[in-house]
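One protein chain is absent from this view; the other protein chains keep their places.
The block that comes next holds chain A.
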Amino acid sequence: MPPVGPRSGDAIFANIERVNAELFTLTYGAIVRQLLTDLEEVEEVNKQLDQMGYNIGIRLIDEFLAKSNVSRCVDFKETAEVIAKVGFKMFLGVTASVTNWDADGTCCSIVLEDNPLVDFVELPDTCQGLYYCNILSGVVRGALEMVSMKTEISWIRDMLRGDDAFELQVKLLKQVPEEYPYKDDE
């Protein structure tokens, strides 16, 4: 019998198949490096990283829902907490925190103090304007879109640019009502 109720990020991470993080970190680094060579424009690299993340997010949400056993979140606040506490933990093995809520509860920051993507990474001066971790914001945006939340995500703080943490601002643009029943032919 599967456990009833949501599982903690730690419990899921402990039971999930895991691999050496160096492989992940270095592979991502090699991809960014190759993109910088191939695309020349840093803006274009940011876009491709975001697109990669988005494509991953729209698929990863299924694994997340299947393994975390979370039920429907009552509001955007709860959703953000679940992403930070369960989502980041079960995939990257790190916990994030949620802060800086605006008054109407549609905009917040997800703060990461530890981020396996940037182990061993230092940005040279020629990479000004590069959002190295843009894949992460893409993942969150893609995953949220699959649960009917359109969001806009931007980087507020970036340790590779000298800040003391990574801060992702997540702004809820609109909640698309789910249409049911789904049509078979779409």
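Points worth noting:
Rule of thumb we're sticking to: contacts are C-beta pairs under 8 Å (C-beta built on N, C-alpha and C of every residue); 3 or more make two chains touch, one makes a residue touch a chain; residues count from 1.
We take it that contacts and distances are computed from a predicted model.
The UniProt record for the undisplayed chain lists the protein name "Trafficking protein particle complex subunit 6B", from the options "Nuclear pore complex protein NUP43", "Exosome complex component RRP4", "Trafficking protein particle complex subunit 6B" or "[RNA-polymerase]-subunit kinase".
Within chain A, the residues in touch with the undisplayed chain are 13, 16-24, 26-31, 33-34, 38-39, 48, 51-52, 55-56, 59-60, 63, 90-93, 116, 119, 135.
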